[in-house]
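Complex shown without one protein chain; remaining protein chains in place.
On to chain A.
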Amino acid sequence: MQAFTTLTGLVAPLERDNVDTDMIIPKQFLKSIKRSGFGPNLFDELRYLDEGQPDQDCSQRPVNSDFMLNQPRYQKASVLLAGRNFGCGSSREHAPWALLDYGFRCIIAPSFADIFYNNCFKNGILPVVLPQAQVDIIFLAEKAAKDGLKLTIDLQQQLITLPDGQQFSFNIDKFRRNCLLQGLDEIGLTLQQADAIKGFEARHQQQFPWLFAEH
């Protein structure tokens, strides 16, 4: 996993609540057995005017020029600014894969759906929860910025800095922060506790033998 330490990146605003994972990456693209290549289909139904198909050359498709990712101002954006309950719905990890493949490394929102939030950390994406009022300030700053807004996100300091010097701090769970900072393989870490798992399993089997029956 790619580590996340600090990022200075252009903000793309998606001012809308309850953006679900079907919207982030529609189901027809979930047929892939790979982890990469989802970027061209990120927000497919918002971004293009036609119905997207897997393995299609997206550069030939009619685009929705109203959608922000199609506007010159937001090219190469790496920070997504979103509304409440971002990532609700399906558990598909294809959603963070598509965001990452497109180039987003950080998502800022007033709240996230639990499974999506969790999936971000497994893919080197930092989801930041800020109070609605602070998110609104960033939305406004983005609108006011002539050539787009660049934010600096410092995970070590847990701090977001706006170009005018305004700073917002954010909370994040220590374990997840360390994994992101170091780009750690969580499975490897867990397997360091293999003896504890084996010990637990033996006690568990003694207490609940029916859970270990062969079928």
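Here is the rule we use: a contact is a pair of C-beta atoms (placed from the backbone, for glycine too) under 8 Å apart; a residue touches a chain by one contact, two chains touch by 3 or more; residues count from 1.
Going forward, contacts and distances are computed from a predicted model.
Trainee: Tell me the UniProt name of the left-out chain, picking from "MoaD/ThiS family protein", "3-isopropylmalate dehydratase large subunit", "Monosaccharide ABC transporter substrate-binding protein (CUT2 family)" or "Molybdenum transport system permease".
Mentor: "3-isopropylmalate dehydratase large subunit"
Trainee: Spell out the interface residues on chain A facing the chain that's missing from view.
Mentor: Residues of chain A in contact with the hidden chain: 16-18, 20, 22-23, 26-28, 30-35, 45, 51, 54-55, 83-85, 88-93, 96, 111, 113-115, 118-119, 122-123, 173-175, 186-187, 190-191, 193-194, 196-197, 200-201, 204, 208-215.
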